[in-house]
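Removed: one protein chain of the complex. Kept in place: all other protein chains.
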Amino acid sequence: MAEASAAQAPASDRSDAIAGGRPPPLVAALARDPKVVIAGGFILLLIVTALAAPLLAPRDPLEQNLLLATVPPAGFADAEPGHVLGTDGLGRDVLSRLIFGARVSLTVAFVAAGLAALIGTTLGLLAGYRGGVIDTLISRLVDIWMAFPPVLLSILLVAVLGPGIHSVIAAIVVIDWTRFCRVVRAETMAQARMDYVVAARTLGFSRDAVLFREILPNVAPVLIALVTLEMGIAVVVEAILSFVGLSVSSDIPTWGGMIAEGRQTVHQAWWMLAAPLAALFATVVAFNQLGDGLARTLDPVMRR
Amino acid sequence: MNMVRLSIDGLTAISARDGGRPVLRGVSLNIDVGEVHGVVGESGAGKSTIAKAILGIVPSQVKVTAGRIDFEGLDLLSLSSTSLRAVLGRDIALIPQDPSTALNPSRRIEGQLTDGLRLKRSLSRRDAVARAHAVLEEVQLRDPDRVMRSYPHQLSGGMRQRVLIAAAFALEPKLVIADEPTTALDVTVQKQILRLIRALQERHGTSVLFVSHDLAVVANICDRITVLYMGKVVEQGMAAEVIASPRHPYTRALLAASPRYDRPDAGLEPISANVIATLRAEIAAWDAAASDRGARHG
Partner (left out) sequence: MADDLLVARGLLVAYGARGLNLLSPRRRQPAAVLHGVDLRICRGETVGIVGESGSGKTTLGRALIGLVAPLAGSVVFDGTDITRLDEAAMRPLRRRMQMIFQDPMSSLNPRHTIGRILVEPVRLHGLAPDQATALALVREVLDRVGLPSATVDRYSHELSGGQRQRVGIARAVVLRPDFVLADEIVSRLYLSTQAQALRLLAELQREMHLALAFISHDLSIVRSICDRVVVMQNGHVVEEGECERVFAAPQAAYTRTLIDAIPLPVLDPNWLTREASVEVPGRN
């Protein structure tokens, strides 16, 4: 019970100085969490880099130069100026490919996570709030859907839709929307039981108004945390698909594709593998930490 | 001449997480053999902390900084955990507050009752079951065999509390700590449980430390009462005196705030700012004296 403060607070509330709390609790708490700040900062940096890729990349990622093939990164023997992370088997600049690869990864991350969240959240809200037959139908749908083997489903989809970023996004959305649906449904049901939701109904607000004014703002924090985690998952899935050649066409650089190429020459040109691996690792960790930090910070505010 | 069963002397504790906020301020109280001693105070007053300190289950962020708890010639606070465990369960038992969370939902009652008997008294399974059966009868549960075969969720709240009381008294402890044992119960069930605790206590000569926020309950079951406010003992004495002629304004205010069905115009008096001011002054004085003591011993 959060009544401990009253043991110290006197009977008269008028003279009591109510503890201040501006700005809104969310922003202040978030700014205090190191995970959120560091991971969030990294993601932001990545986004800026990807957006400004043509300006930031030192070279054209597709430009081949067989004379400067498999050049090691700066600081090592035989390094060349202008290729900070070295070149790959066809003389293409690794750093530039990394930067352009970030575009693919981040596009997939945001679009796929966004769409999965949209579909899953809509159905989850409906199921959790309306209950009854609608909930039964949606829940059964989710159960049946989740019974399909995800990897097989992805491969099938890409095979049918053909290679391209749209297939990758579709593959992720088709599988991961169920996760959002389940979490949002559970959260909505928990919220719907809260007295302030009942209070809104007795005050005369319509059912829809209650959903948007009372329930959604309290479901949002958990949802945001889940979306960030989903972005990390999407990046990995894209890398896996491009690793097996089921992602975008092979002339567009992707981290997964670079890993596939790098794997074959790992003994002669280790940097070709190390660079995309490091980028992938750092990005996924950042998304996970951000999601973790968000979940932890946002939750206690709600459930004090 | 009454012998003292448990003696708490100057128990002081702070909460490390809240920047050293005092949780208990020099609490002293004695429980005689066969006596029911009530500790009453509002939530956050520290009464549960006293119980936990005796049992050695104080949460990690709370630190006991001074005081002794004497039981049978031992200072419980200075015992190693092994030695403390030997004492607990056998000589000191607990009746917890919430019957719905105190029992393991995936085990039958029989196992949970016989655990302590077999561990502490080294009884064989058959003897332990017989003893458990006997003590379930003592707490007036009809059909003890069925109860023993049941899972906790198959019993009502009142029945579960009786099981917990049985578990506490089964080992014939010298001291039972009842931590708000009736707060989660309906009022008719509460009376039956209180009656039961008193009957068992009288029959076995057990001492009881009865922690509660309800002054009316404490008045009707306790021999002696300690009134606590923000970790400090505000009044202490025989129940008859504390209730009929309270000395401290806070006790008087608590009595005045309690609603009474026999006197509808009495009760529901808000606690005045004067009383709060008096309490705060006392607390401040204690805190100042304590830091002086600390500085001198430094």
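We just call them A and B in the order they show up, numbering each chain from 1.
Everything below uses one rule, namely that contacts are C-beta pairs under 8 Å (C-beta built on N, C-alpha and C of every residue); 3 or more make two chains touch, one makes a residue touch a chain.
Everything quoted here is computed from the prediction, not taken from an experiment.
Engineer: I'm checking contacts with the chain that's been left out. Which of B:Ala53, B:Val135, B:Val208 or B:Ile221 qualifies?
Structural biologist: Of all options in B:Ala53, B:Val135, B:Val208 or B:Ile221, contact with the hidden chain holds for B:Ile221.
Engineer: By the contact criterion defined above, which parts of chain A meet the unshown chain? Give residue numbers in ascending order.
Structural biologist: Touch with the absent chain occurs at residues 1-3, 5-7, 9, 11, 13-14, 16, 18-22, 24-25, 131-133, 136, 140, 194-196, 198-207, 213-214, 217-218, 301-302, 304.
Engineer: Touching the absent chain: which residues on chain B qualify?
Structural biologist: Chain B touches the missing chain through residues 42-43, 140-142, 156-159, 162, 186-192, 194-195, 198, 213-217, 219-221, 239-240, 243-244, 253-255, 257-262, 264-265, 267-271.
One rule holds in what follows: only the chains that are shown with their structure count from here on.
Engineer: List the centre-to-centre spacing of chain A and chain B in whole Å, with centres computed as mean CA coordinates.
Structural biologist: Centre-to-centre distance between chain A and chain B: 50 Å.
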